[in-house]
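Every protein chain of the complex appears in place save one, which is left out.
Showing chain A:
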Amino acid sequence: MRPLAPSLLACLLGAFAAALASHTPLAAETPAAPEGLQVRIGYLGYTPDPGPLLSNVIGEPRNAGLRGAELAIIDSNSTGRFLKQRYELTTASVETPEELLAAAKAQHADGLRLFVVNAPAPLLTQLAAHLPDSLLFNAGSADDALRTDACLPNVLHTLPERAMLADALLQFLVVRQWKRALLIVGPRDDDKAYAAALRRSAKRFGVTLVAEKPWTFDNDQRRSAQADMPLFTQAAEYDVVLVADEHGDFGEYLPYNTWYPRPVAGTQGLVATGWHKTVETYGAAQLQKRFEALAGRWMNDRDFAAWIGVRAVASAVTRLGNADATAIRMLQLSPDLPLDGFKGRKLSFRPWDGQLRQPIPLVQPRALVSTSPQDGFLHPFSELDSLGFDAPESRCTLAERTP
C-alpha cells in the first residue's frame, strides 16, 4: 500500500502535477476540473450501545463504517491525483446523538456539504433536516420506513434496507423449496422491524410461517441452549427456522439446536448482508485486501456502505468536474452513472427512494452460499429491483423533487 500514506501521497501529488504540467494531462473525454479541486466529505458516526448481549464472544468492530469511508478516500485520491482532485474526510465518531448533531453543524459551518452518516434512523432524520442543502449517504440505518414513507429528499441509502435483505433471503428459500418457516422474534424494536420485513417477504414469495414465537428467555443461552432451544422450537413441521435477532443476543444458539434438524436463516445462520469477507469475485478480492491492509480486520456491510457512498461521490465528481451536492444528487438519481461496487453488476440508486440497488450476498460465517436476486425472479426494469421496495411500494419520488 505504499502510494497510500498521506505524506507520500502529497509528494506524489506534487510529482504528478509537475509531470502532468509538461504534457497534455488528459484526453478530451475528461471534464475540465478546476485547478486543484478539493472535495471534502464529512463522516458522522454514532452507534448506540446495544446493551449486554449473549453472543459476545466475537465482538463487532467499533469503527465499522469509518474505515470503509477512509479506504474510499484513499482510493479516490489515487484517481484524483491524475485529475487534480483531492478528497479529504472530516471524521466525527461520537458517543451521543447530541454530539453528532453538534459535529454535523460544525462541519457544515466549515463548508462541508457531502456527508456519510452511520447513525440510527431517527438521528439520520434529524441530521437531514439540519443540513437541507447537503447530500447525505445513509450507511448506518436499514430502516424500511426511511425508504417508504420518510422520503428524505437529501439522503441516499447505501446500506441495504431490511426489506432487501429479507427478499434476498426468501428468494433463496423459495429456490430451495423451503417454503414452511418458523419465525422467532427477539424483544428489541430492531428485531421486530426485521421480523416485519421477513413477514412481508414471506407473503411476497409464498413462504408460509407455520408459527411465530417471541423470544422471552432471560437466561444465559451459552449454558442452556442445548436444553432450551429444542423445546422452544417445537411447532408444526417447518423447513427452516427464521430468526430476527439483529444484535446477536440469542440467535447464534439456534443452529444445531432446533427441534427438527433444519437450517436456520435470518440474522444468524444463513445471513443476507450488504457485504462479507467471503465476497471475492468481480474484483472484490482486491477491495477486501486493500481494506484489510488498512483496517487490520475484515470489511463488513457498514464499511462497504460507507465505502460505496464516498466512491459514489468521487464517481460523480469525476463526471461533473465539480463537487456540488445538488448536481451530485441529481446525477446519482439519474440512470447515467453506473457505480462499480465489486458485486458483479453495475450499481445505481433507485430514483424513487434513493436506495442503492445491489446484489445481496447470502453468507454463512466462512462461505458465500449464494447471491440474490435468484435466477427466475424477474422484473420489467432490473432484477435487482425484485429486492426491496419497488417504485409502486414506496411513497417516495426523490428524483422528481429538489431538496
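Definition applied: a residue touches a chain if its C-beta (ideal position, glycine included) is under 8 Å from a C-beta of that chain, and two chains touch if they have at least 3 such contacts; residues count from 1.
Please note the rule applied: contacts and distances are computed from a predicted model.
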Notebook entry, point to check: For the complex's missing chain, which UniProt name, "L-serine deaminase", "Zinc transport system permease protein", "PQQ-dependent catabolism-associated beta-propeller protein" or "Cyclase dehydrase"?
Noted result: "PQQ-dependent catabolism-associated beta-propeller protein"
Check: For the full complex, which residue in A:Gly36, A:Pro122, A:Gly206 or A:Pro338 touches the chain that was left out?
Finding: A:Pro338
Next item on the list: Decide which residue listed in A:Gly36, A:Pro122, A:Gly206 or A:Gly283 touches the omitted chain of the complex.
Entry: A:Gly283
Margin query: One chain is left out of this view; which of A:Thr158, A:Thr318 or A:Gln355 touches it in the full complex?
Written below: A:Thr318
Check: Which is it among A:Arg176, A:Arg297 or A:Lys346 that touches the chain not included here?
Finding: A:Lys346
Next item on the list: Spell out, residue by residue, where the missing chain touches chain A.
Entry: 1-4, 12, 19, 23-30, 75, 78-79, 82-83, 283, 286, 289-290, 293, 315, 318, 338-340, 344-346, 382-384
